[in-house]
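All protein chains but one are shown in place.
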Amino acid sequence: MIFAIEVAIGGLLVGVMYSLVALGFVLIYKSSGVFNFAQGDMTLLAALALVGFLTIFPLWLAILAALVLMIALAIAIEAIVLRPLVARPPLALFMATIGLGFFLQGIGQGIWGTDPKGLDIGISDIPFKIKGLLISQFDLAGGALAGGLVFALVWFFQKSRTGRALRAVSDDHEAALSVGIPLRRAWAISWAIAGLVALVAGIMWGSRLGVQFSLSLIALKALPILILGGIDSIPGAIIAGLVVGASENLAEVFLGPYVGGGIQTFFPYLLALVVLWFKPYGMFGREIIERV
Amino acid sequence: MIYRECGVFKANYRADMAIFPIPLDRWGVIIILFIAFVVVPFSASDYWLSSILIPFLVFSLAALGLNFLTGYAGQLSIGHAAFMAVGAYISLILYGRYEVPLLLSLLGGGLVTAAVGAVFGIPSLRIKGFYLAVSTLAAQFIIQWVLTHWEWISGGVFGTVDTPPMQVFGWPIDTPVKKYYLVLSVVVPLTIFGKNIVRGQLGRAWMAIRDMDVAAEIIGISLFWNKLLAFTVSSFYAGVAGGLITFTYYGAANIEAFNIMVSFHLLGMIIIGGMGSVLGSFFGGGFITLLPIFINQFAHAFGTVLKTDLLACLELILFGGLIIFFLIVEPYGLARLWRTGKDKLRLWPFPY
Partner (left out) sequence: MNKKNGNPMLQVEDIHITFGILKALNGVSLEIHKGEILAIIGPNGAGKTSLVNVINGVYHPSRGHIFFEDKDLTTLSHHHIASLGIARTFQNVALFKGMTVLDNIMVGRNLKMGSNFFSQGIYWGFAQKEEIRHRQEVERVIDWLEIEHIRKTPAGMLPYGLQKRVELGRALAAEPKLLLLDEPMAGMNLEEKEDIARFILDANEELGTTIALIEHDMGVVMDISDRVVVLDYGDKIGEGTPEEIRNNEKVIKAYLGTARQK
């Protein structure tokens, strides 16, 4: 039983970090209607840039430089990719972000190399004990940081003026324009936030797994969370992240041995498929009502 | 000779509905088939045949399959390479282990894949848009896992099965030319079959669902059957292509040859080549197959030999950039550019 709780807690802490990545998707989706498949590649790019900057700057300056880069990138993406595609069907934008993902991956690895790099931000990965439960210190720190950022983003999006403007844009592009919210700036801001999320995720996942190509696959972890929670729901992303984190860990440990292991890669997808069959717009997603 | 549609008077609907209603197109196709079946095998080098033409044709076939589903029926799939993997393993097992004749093994691989594809198409009956696109990724991961973990298929977690020597009707298929003929004689009939499907009743039903599913249902098109059929037919093509590429190109079924990157390549092929176009599938297949070779040649021309990882990065950048470029500039891909070019040639100097 103790072991099961440990597994579940470990999973939940990882789940918080999943939630963070999923939140990057949700924010962009809510403010621009774009399903940003390149989120994982942005994470990779941010981590690569950070490692690159670390060779010339101290940690704080390197993080700042990486952040500036991500914001510049957001502005460039808005101008070059999104603006020409404004009136296109959502799936066209979705496919464009797939292309964008490859593009960023190629750029990042072209500049900073494809070899795996270590990223040390000074948090050790030694487990410690609370009340007889063994918990990874790193997961705890990561979970706390991700949790803090999730909280900050939710506050920003729900309460701040800019956040409200972004939500207005997502509800209705034309209406938002007519009340004077510049669509382009709103998009650039939401992509910059996605860049920030990518950077934080890149730092955490990068120092855990090393900075390398596989970091971009983190998006593939976030996708089932996203559709499980509903692509336009912030609480959905958080809850589904936790559910997936805990359940995939439990499934791998307790179910895995019976079927040969490795089920972590697809278990979240299976879970998402089952839930979607009953709730086609995720647990908390807004139903799209089609009219003719 | 000028490409002309004017002056071609079709006296009956049969002529207007021919697969290539314009005589020059008809001749063009006959010439292309002549080149493909007669000229190429006698003039192309083994390198060209086995490293460029064979993968070009097979990937074009797989792209055509994806085009049925995504370009015609409007259901985005980003896990299509997994269906190729199913076809690869099943046809190899049929041929190698159960000694089914080669062509029947390929057919069997395709049919099993079609069944698997139908199963993964079931969610499309309830799930739409992004939700569906992401759930097609489930196919990628679940199939990969099953193929590597089911011992009957792969014999263990390594998931590699070697191809035995090939024979068709007792003829050994051992040289690049023979392999090329094998590929060609599968790809050509399937392409014609596919062209007939998309220009007929089923193709129209698919396009109607793509353009507006609610309206399609109201005029009496069953979403259930047509979507499932799109998944089935599309997976069949992917399965046959998977079997073919394994027999004629890779030489062994390996799950890594059908990973998610390959799924994206297929998607890139139809975006760049042309969504909803049979010809576009081939343009895209050729383009993506040739891209790394182009880059290499280009680098050579400047006297630099690129390191392989830099080459891979350049390929990623170009691949991603071209997808964006085509989506923005020409959403119907190379096939539309081709059409536009042809339209310019209509009855020059007075094109209409």
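Letters are used for the chains, namely A and B, taken in the order the chains are written, and counting of residues starts over at 1 for each.
Criterion: a residue touches a chain if its C-beta (ideal position, glycine included) is under 8 Å from a C-beta of that chain, and two chains touch if they have at least 3 such contacts.
Predicted model, so just to flag it, every value in this text is computed and none were measured.
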The listed residue (B:Ser45, B:Thr175, B:Ser222 or B:Thr340) that touches the chain absent from the view is B:Ser222
Absent-chain contact - pick from B:Met212, B:Leu290, B:Leu310 or B:Leu337: B:Met212
Would you indicate which residue among B:Pro55, B:Pro176, B:Gly276 or B:Gly320 is in contact with the undisplayed chain? B:Gly276
Please output the residues of chain B touching the missing chain, sorted low to high. 12-14, 16-17, 19, 193-194, 196-197, 200-202, 204-205, 207-208, 210-212, 214-223, 229, 276
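Keep this in mind: only the chains that are shown with their structure count from here on.
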Separation of mean Cα positions, chain B and chain A [Å, integer]: 32
Chain A partner, complex, touching residues on chain B are 76, 78, 123, 126-131, 133-135, 137-138, 141-142, 144-145, 148-149, 157, 212, 214-215, 218, 260, 264, 267-268, 271, 309-310, 312-324, 327-328, 331
Chain A to chain B touching residues, read off their complex: 35, 81, 84-85, 88, 90-92, 94-96, 98-107, 109-110, 113-114, 220, 223-224, 226-227, 231, 259-260, 262-263, 265-266, 269-270, 272-273, 276-277, 280-282, 288, 290, 292
